[in-house]
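In this view, the complex is presented without one of its protein chains, the others remaining in place.
Letters A and B mark the chains in the order given here, with residues in each chain numbered from 1 onward.
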Amino acid sequence: MRRVVVTGLGAVTPYGAGVKPYWAGLAGGTCAIRPLTLIDAGGFRCRIAAEVPETAGGSPRRSRADRLALGAALEALEDAGLTAADRADAALVTGAVGGGMLEAEAWYWARARGERPPGWAAALRAILPGSHAETLGHRLSLGGPRHTVVTACSSGAVALAEAADLVADGVVDVALAGGVDAMTRMCFMGFNALKLLDPEPCRPFDRDRRGMSIGEGAAFVVLETAERARARGVRVYAELAGHGMTTDAFHVTAPEPEGDGMARAMRAALAAAGVSAAAVGYVNAHGTATPQNDRIESRAIARVFGEGRPLVSSIKSMIGHTMAAAGGLEAVATILALTEELIPPTATLVTLDPEVAFDCVPGVAREAAVECAISNSFGFGGQNVTLLFRRAAS
Amino acid sequence: MDRRAVVVTGVGVVNSVVVGASPALGAWLAQPRAAARVAVGHGRPAARLPEATLAGLVDPAEGRRLSRVCQLTIAAARLAVAESGVDPARGLGLVVGTELGDFTSTIAFADGFLARGAAGLSALLFPNTVMNTMAATTAIAVAARELALTLNVPTVPGELAVARAAAAVASGRVDAVLAGGVDELDPLVAEMLDALGDDAVRGEGATFLVLEAEAAARARGAALLGRLEGAAWRALPARPWGVGRRAESRAIDEARRRAGGRAPGFVYTSASGDAERDGWEARVLAAALGDIPPSASLAALLGQHGGLGALRVAAAAWTARSGLLPGDAGGQPARVSGPGLVHGLARGGGHVALMVSAA
Partner (left out) sequence: MEAKEVIDELKTILVARLKFDPRRAAEVAEATPLPKGVDGSIGLDSLDFIELSIAIEERFGVVMDESEDLSAHFASFDTLSRFIVGRRGPA
């Protein structure tokens, strides 16, 4: 199997378009969770979310989610300096959940009022998560293997794992992978109905945490073989050295209380990378700030790594839970933590939950040079994935 | 890199005409009956599964919370696992392909809110609005604890799921994977597809296969129902939902290369009655194969749905064993030999090719 490295990054986030403002926001510990503007939150206990302040341009005929995805994907491709020939063979793996739901809802809400807006069929079809891959593939002329994975909140991370397999196994030399989700009424209302949202910005690992905050965004990365990157002299951000994917097979929404599936995913990532637990200096946690996830996840981390180290933080404290984009956005944050030697904070953490046995980097980013870092994404329905990144050899 | 041989050890089929494991499928292939079509909403008649069939397959206590499309998936998955005799405790992955997911639950969830505001939101329905609900519930039902993927693409979700699962087994990442596809009919969706110009006769159902590493399957004495000689997936240029013009692709060549370069003796295609798309697929096959060998699609008989791709892989294994290729319009089967190509091409450009032989 061939070594897989990251040579391009792209992101559209609640801090704006581009990786630069994204990292600036994370490094500065800036919380981007604010009152909702995109949807009407009247009647709900929680009325805040982390919205992308303006989309990355693009045709207004496209769905918001398509525009977010295109913005991030284009940045990643340019960052990696891929040629048209590279793109013709490049694989594309997209993680998505909501698709063009925001626009389809607007149509469906209008239909309920007795209106018949034109383009309803296309709007409805654009709900399908696979539609982003069609848009990206067409607009970016990507002709290699293409698939869309839907694994709820871990979709973005699964997309990276899938693309890494394609490169490692020699199916392709280059892949573009990432995740996207735009704000939707369905998602916001649904999590409200499940009583999983905090009316205030979420506080991962805090003793007084009360639930999630919702966010939106997109992140894509370019993966290629280490050899190819070296041969063409492109800058390598980090190596995607291993990953683990498991399923709780326990309940459609609740995580399995012992965190067994989470621990297995982390162990599988270590084994795939041939790395010992001691080499991992940072865990970018799933850290949704629900009472359950954070308790179970921190116990699972302790089972794999022992208590007290590594450093653990959740950037959902700043950008909320960006659903299918989360795995991609959090991978980018983890990669930059390695290259910048700075661990993004759990910005809203005030009082650490005494059951959490780790330094969760409260409030302020922490300087630290680590050899390896992992990013956890644990989706609804027990869909667990851990990505392991190793700092690029200098 | 060492690639392991991949075999099929179980088949589960649930649709309006065939319900059962490989013997039931084989009996139908020997004498294919077309599904009856009933009106679904304002759309054209489609092949809908009778409610009694599904009720007989899922226990009511379990089925209480399961959406219909989840019930279809679980029913087919269980049939496949039972036939294969594989032990999930030794590690079982799951790959579910779907074109339409659980539109029904999504619409019902939205309707609840539109009718009654926040109080009308259903916590029970909400998880079903995310397309991985079929995989999540099926993983619970069959205790699949390795990777569990849901793949979304039009027309070829089942083919893609089987190809992806085969790659996972061949590369040594997992020893056994349950792979296949599912779709259900919904009136609003039928209307939507009509409006988008998709002329396919629609159906619904699920088909799942158990794929295993051949060595492991033989070691435990499993019956080998077929072998996946080679599988590949790519993309052809096309607008979203569009039909492309390019006929050259590498998916068929790559699948054949992995199968030792052999030419297929027959083809199961993804022809569905969507004339534009069907024409494009015919051109792609001609560009890759020259003279196209005897072909069948089965979509006209069963109605287009995400379960067809995996069903065609099982059918290809049956055809490779029996030497018979069923006719899409009834009539005498064609006599064929050699490995078969299972081919799928989607609007928007998704392209899958699998070479299948008798084990």
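Keep this in mind: a contact is a pair of C-beta atoms (placed from the backbone, for glycine too) under 8 Å apart; a residue touches a chain by one contact, two chains touch by 3 or more.
Remember, it's a predicted structure, so these values are computed and weren't measured experimentally.
Though it is not drawn, the left-out chain touches A, B in the full complex. Interface note: of B:119, B:215 or B:329, the residue touching the hidden chain in the full complex is B:119.
Of A:30, A:253 or A:339, it is A:253 that touches the chain left out of the display.
Only one residue in the set A:77, A:140, A:193 or A:245 touches the chain that does not appear here, and it is A:193.
Contact between chain B and the absent chain runs through residues 60-61, 64-65, 116, 119-124, 127. On the side of chain A, touch with the chain left out of the figure occurs at residues 193-195, 210, 251-254.
We adopt the following convention: only the chains that are shown with their structure count from here on.
Distance between chain A and chain B, defined via averaged C-alpha coordinates, is recorded as 29 Å. Against chain A, the residues of chain B that register as touching in their complex are 1, 65, 94, 99-101, 103, 106-107, 109-110, 113-114, 117-118, 121-123, 126-127, 129-133, 135-137, 139-140, 143-154, 160, 164, 167, 171, 173, 188-189, 191-193, 195-196, 232-242, 348-350.
Interface residues of chain A facing chain B in the complex, by the touch rule stated above, are 1, 43-44, 92, 96-97, 105, 108-109, 112, 120-122, 124-125, 127-131, 133-135, 137-138, 141-152, 158, 162, 165, 169-171, 185-186, 189-194, 245-253, 261, 264, 379-383.
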